[in-house]
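Pasting a structure below so you can have a look.
Excluded from the complex is one protein chain; the other protein chains are retained at their positions.
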Amino acid sequence: MRPMTILESVLPSFLAALAGDYRVVAPQRVGGADVVYADWTDDVPVDLDFVNTVVPPKMLFFPARETLFHIEDPRHATLSAGQEAGATKPLAIFGLRSCDATGLAFLEKFFAGRGFEDDTILARIRSALTMTLACREPGADCFCVCCEAGPWLTAGFDIQFSDLGDRLLADVRTEKGEAAIAAASSLFTLATPEDLDAWSRQLTKVDATFERRSFMAAGTRRISLGRIPQEKWEHWAEDCRGCGGCCFVCPTCSCFTVTDRPSGDDAFDRERQWDACLYEGFTREASGHNPRAAKAERLKRRFFHKMSYQYIDVMGRHGCVGCGRCVATCMGGLDISTLLTRIHDECP
Amino acid sequence: MSARSLYLPHLAEIARVEEETPDTRTYFLEANGVEWRRAYHPGQFVELSVFGVGEAPFCLAQSPTRSDFIELTVRRTGAVTNRLHTYRAGDVVGLRGPFGNAFPFERARGRNLLFVGGGIGLPPLRSLINYVLDHRTDYRDVTVLYGARTPADRVYKNELAEWSRSPALTLVETVDRGDDTWTGHVGVVTRLLKGMTVDAAATLAFTCGPPVMLTFVVAELIALGIAPSNVVTTLERYMKCGVGKCGHCCVGHHYICVDGPVYNYDQIRRLPEAP
Partner (left out) sequence: MAFHPSTCPYCSCACALLLHEENGRLLGSYPRAGADGRAELCMRGWNCTSSESHPDRLTAPMVRNAGRLVRASWREAVEEIASRLGSAASPPLFALGPTLANEDVFAVRRLARRVGGRVSTTDLSGVQAARFALRQVLGTGYGLPNLETVAGADLIWLVGVDLEDCPQVASRVTQARRDGGAVVRFDVYASAGGDGSRMVAMPPDEFGRLPLILQQAVIVANLADPEARAAAGFEDLTRYWQAEPAGGDRAWLSDEAALALVREFRFARRPVAVLGSRWLTSSRAEENTVQLLQALVLLGAANHVLTAVGEANSWGSLDVLGAEARPAELAWREAGLDTLVVVGDDLVRHSPCAAALTETLDRLRTVVVIDRFAGDTLRFADVVLPSCTSAETDGTTTNVFGAVQRWRRAVPLPGDCCPERLWASRIGRLFGVEEWPATAASWFDAMRYEVESYLPILPERMYGENDAVSAAGDDGLGPPRVAGQTRVRLAAPAGDVASTDRGQDAAFPMRMVLGAHVANWSTGTVSQREELLRREIPESTLAAAPAVLETLGVKPGWTAKVLVPGGEATVTTRADLRLPPDVLVLVPLGGSPPAQLRRCCPGPGGRSVGVQPIPARLERA
């Protein structure tokens, strides 16, 4: 489909048209300053000026906490679907950032890998309509440009919107996207050559405006080849406070733990919940032995997992999309961007 | 597979419980509804649910060629295992599996097999030993060395007695501390290895047991001339999902629950982290 445009003022009508087939989610401000992905309703303005959300949209597909199934009478075990189960409509996300769309594709690949498909998560991702919003101005922490994950995309979305002032340009790449536009075709007009011009000027301009650059390749090489002295890891890890935040805010982090939690008399929910490899108990075994008892080992682990060739081989790319969230959340300056810079500077 | 089924266990009723040692029991699970009941390989494991408490991994302790039940030998260590030890015949648990790779029993064909087990490390080996006994002509000499802390800590006491009488294999046992009734060897299991002569090139060694024991046993096996790639063990890591998703078992870029738990020492040496 050729690029279309839609007036910003009628965007709500477009989202309303989608609401029949989809559960529409869009970035919204809560409590003043924070932007989150939340159910879109007519009365809440869609925020087009946000940098990004604190928590990535993975929380919609792989929630922080989720019931796998419900258990009654544990010793004799009657199992049933969890309370969140049941047919919900597929998600339509408007305003997904490029980095996060890339992260979502990464998660999809991960949850389909190693011979086992996590159907619940995959179904949510695969049925979703992804409407990305190309960035006009990167935030101070953003470095997607170093990670082949933004600030705009050439693939990996259904529709990519770009803000041209009073209008949005819609770059449609999939049948799902086309169908969505077709459902509200009266709201869209074919992009003019001037629109396309403005669009391409905008895209090339934003690439040059990043304040933050990260040494991804250098990091990958030195981490994969084990070129970083142990003392360095130990020294850096002293600043790790073990909060787990870097894993929770990362659009590509996927670790979880599973527990049975009471949900009534003699009834339980088996739940999965986000977990973090920076937590000491993550690998602690029944004997009390912990192969990653030291903070340095856990930090090393995170970087190996995100950046090494060994993982790139499996996943097709490294595990960072440059969204910069860990930059904002790490208390110790051990986020990917900062630490890769230190690796580059301190470990030739 | 339907949605959720990756994490949804089969229900299995406990048919029988056998006390192995004061803290270890073998559970015989009625597995009529479980389609992979006989279609697993020695070395694989299951995730066992004790509902209301949680799930934990246990190796399939019997050879798929034997038993109408799924057999798990479980030592009491924490939440799941403590609760399980209060379960009796008739209670229901959950099973997911079979997971993981398997012992290289194909590669073992035509070779001498040397098994070295310590304490609760015998169950995974036993599954392979019985498998080998049921295909005895495929293999050459079979030797089993088993060490336990005390005579009371030996698991599968009846089976050990059978093995010791059987011409199909050589069983040598030792205990760290003997008692009045114990007439066998006393000392750590590595001692049994010390004086041994093996046809190193033709031998495949399998060893499971506590980490400290493994360190010494492996050193000894390699000293006997067995190539690290012919020394096979199972890696135990904290595991939650068993299907390569939760990330807990990941070492370097290996998901032990999928790529393992069976590894040889050549592979282990090359892991980017100590296992």
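We just call them A and B in the order they show up, numbering each chain from 1.
Heads up, the rule we're going with is that contacts are C-beta pairs under 8 Å (C-beta built on N, C-alpha and C of every residue); 3 or more make two chains touch, one makes a residue touch a chain.
Being a predicted model, the structure only gives us computed values, none of them experimental.
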item	value
Residue touching the undisplayed chain, where the options are A:121, A:181, A:276 or A:307	A:276
Residue of A:75, A:221, A:284 or A:344 in touch with the missing chain, whole complex considered	A:284
Among A:98, A:202, A:220 or A:257, the residue in touch with the chain that has been omitted	A:257
For chain A, the residues touching the chain missing from this view	30-36, 38-39, 54-55, 59, 63-66, 83-84, 139-141, 235, 238-239, 241-245, 248-249, 257, 259, 261-263, 269, 273-277, 279-284, 288, 293-294, 325, 328-333
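Methods note: only the chains that are shown with their structure count from here on.
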item	value
Chain B residues touching chain A - in the complex, by the definition given at the top	1-9, 11, 49-56, 77-78, 81, 87, 91-94, 210-211, 236-238, 240-241, 243-248, 250-253, 255, 258, 272-275
For the chain A and chain B complex, residues of the former touching the latter	68-69, 71, 74-77, 79, 81, 85, 110-111, 113-120, 123, 226, 254-260, 262, 268, 270, 272, 275, 277, 282-287, 289, 291-292, 297, 300-301, 304-305, 308, 310-311, 313-314
